[in-house]
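Each chain you see keeps its place in the complex, though not every chain is here.
In this document, chain identifiers A, B and C correspond to the written order of the chains, with residue numbering beginning at 1 in each.
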Amino acid sequence: MEILQKLEKGEIRAEEAEKMLKIEPFEELGYAKVDYHREVRTGVPEIIYCAGKTQEQICGIVKNMLEHGAEHIFGTRCSREKYEAVRKICPDMEYDELARIISRGKPAQPFNNGMILVACAGTSDLPVAREAALTARFLGNEVEEIYDVGVAGIHRLLAKMDVLTRANVVIAVAGMEGALASVIGGLTDKPVIAVPTSVGYGASFNGLAALLAMLNSCASGTSVVNIDNGFGAGYMAHSINCLAGKRSR
Amino acid sequence: MEILQKLEKGEIRAEEAEKMLKIEPFEELGYAKVDYHREVRTGVPEIIYCAGKTQEQICGIVKNMLEHGAEHIFGTRCSREKYEAVRKICPDMEYDELARIISRGKPAQPFNNGMILVACAGTSDLPVAREAALTARFLGNEVEEIYDVGVAGIHRLLAKMDVLTRANVVIAVAGMEGALASVIGGLTDKPVIAVPTSVGYGASFNGLAALLAMLNSCASGTSVVNIDNGFGAGYMAHSINCLAGKRSR
Amino acid sequence: MEILQKLEKGEIRAEEAEKMLKIEPFEELGYAKVDYHREVRTGVPEIIYCAGKTQEQICGIVKNMLEHGAEHIFGTRCSREKYEAVRKICPDMEYDELARIISRGKPAQPFNNGMILVACAGTSDLPVAREAALTARFLGNEVEEIYDVGVAGIHRLLAKMDVLTRANVVIAVAGMEGALASVIGGLTDKPVIAVPTSVGYGASFNGLAALLAMLNSCASGTSVVNIDNGFGAGYMAHSINCLAGKRSR
């Protein structure tokens, strides 16, 4: 509207207006378009999903971001090998081996007082849980983590009721039968994001069992992300938590 | 703790304390346990999932709730036949044919200013979308609905950008290829709850295609509920929206 | 060996011995072979699975059993219509509508003191749970039942710990996400038989979700039977419980 009014007033010309209405807020790299309006639009910087990209492509994107003055860089599913390559052009890039995450820069401080809880069922689910936790933290949230609280030893979870009660959002990470999400969903009235993991063997079918179980959860207030998608859960929790803090900003 | 302190002070006896710590906050009907603490605990009354219950069982539950003075009653997946039976013992029960929902009583007024948007892709997805909308409304939320905005006519959705921007949470309901969730997820930074529907035929495999598409959404800030689970989406949106309103209560 | 020794002693002839070694311990009905040695061999009478049989075939089998003096008759998956037909030739046949079981005669008294517990997650799982309970009872076991103890309200189950502790074997019946088996498996050290049910919709895929979840249970001491196979669970529990009582017989 602003642009159109300028045009009406003769401050800009029709050609300029057309260009402005169409302007591409992203940088074309040939193999990728880096979106620099994104952080402005959504408060979240462009995030690099490294799994399907070559070392050269990742380095190219990082280099381009640095040239545009990006302070915060965050990449998921990054092998150590790719990280080593990236570090050569961005020496202060850090790496979390377990979560396979590269990151640069830290949020100044948590933007609200709400806490996101990441709970996971078994030791083998840790990489996914950590991915969720690091993602949510990078986006400026306070995060707590409780691990190895699988439902076969329900007392381990019940012993953590106080943390559960304090959380704004809960991320429940579990492989195998994925029952953790239902049990947590029944113990809290806060939104629960269920993350099935590919942990298991045989009839777990690489996480299908946990995925189906979570989709069929009898607990209300639960929704599900893709198998092993710790990043997606962390991001969803963040966008929920943003709402909680909205009034206080 | 309170109970334990009373015991320490001698105000109650060990047997009483034990009983109170164990007390069953639900009514045993033989075939079901109706939970009357639930509304207190979570602010949400017990909700009746009618699909797997006989007419007799549903009437029994409703009767029991009425005897306990329940003002708000809400039941999903209820056939007209079952509704007719229920109405005999609860004359002011209402029925929504499309959503197959029975309900009694209405929330006084929306508890905060945040709005939940229910968007659906095609006319055939309406019953599920309506189930989501009615659920969220019954739980006290302001709800808006936009229908028939499937991605094959993207201009229909873009024409609704203003409503999309105003929403606190978006519920995206779609069958067939389920692409609506991804497109909406890319247009908003608010949490999106994707509901795959069983609308379609052939390789839709009763909603599997939409479910898988939504789980694999390339848009961040999206999570998924079970196929046709309008209720679950409405409830999840409600528990997210509660957070948004938290400070103002 | 006995037969061979008789032959050696000349008490019987080679032809007779051959026949005895080969003797068919079942009655040939053309469409079915009724096994009358079975009750002798295993302590369990022949059981009729009615689902795939015509009304005529079921009546034929029952008639044949009556002619052979069978006191105990038990049939599963029997529609009311088929039951009505059977009752005409066997007036004291009883029918359980919920479990869809026909039965005649009752075991004198429970053969040992061990108890089989049948626990089920939701009201909709009742028919399967009842099938399990009636089967185990018909085979002479003491059976207790607790219903509607789904994991989304874990306190409902914890309130029943005393019954759980008393049981020799536990049958856990659940549809949807099937988490009940894991939670119970973690609360007891007795064998748990998990029965997935087809209760649910969408991504429950007619019980597949619950089946996979139960097969992937992280609780040790759990095994699984087919979807909706209440009979199989009741029978398995019986053959386990027989071992418990072995010494006292």
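As a working rule, a contact is a pair of C-beta atoms (placed from the backbone, for glycine too) under 8 Å apart; a residue touches a chain by one contact, two chains touch by 3 or more.
All of these numbers come straight from a predicted model, not from anything done at the bench.
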item: Copy count for the complete homomeric assembly [3 present here]; value: 8
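Basically, only the chains that are shown with their structure count from here on.
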item: Rigid-body rotation angle, chain B and chain A, from Cα fit (steps of 5°); value: 180
item: Most remote chain, CA-based centroid, reference being chain C; value: A
item: Proportion of interface numbers common to chain B and chain C (over half same, under half different); value: different
item: Distance between chain centroids, defined by C-alpha means - chain A, chain C (Å); value: 49
item: Rounded Å distance, chain A centre to chain B centre (Cα mean); value: 25
item: Averaged-CA centre spacing for the pair chain C and chain B, given as whole angstrom; value: 38
item: For chain C, residues that touch 2 or more chains besides their own; value: 122, 153, 202-204
item: Touching residues on chain A, where the partner in the complex is chain C; value: 121-122, 150-154, 176-179, 182-183, 185-187, 200, 202-205, 208-210, 212-220
item: Parts of chain C lying in touch with chain B, wherever the complex brings them together; value: 122-126, 147-149, 153, 155-156, 159, 199, 201-204
item: Residue numbers on chain B that touch chain A, as the complex places them; value: 41-44, 47, 114, 168-169, 189-191, 193, 211, 215-216, 220-227, 231-233, 235-236, 238-244, 246-248
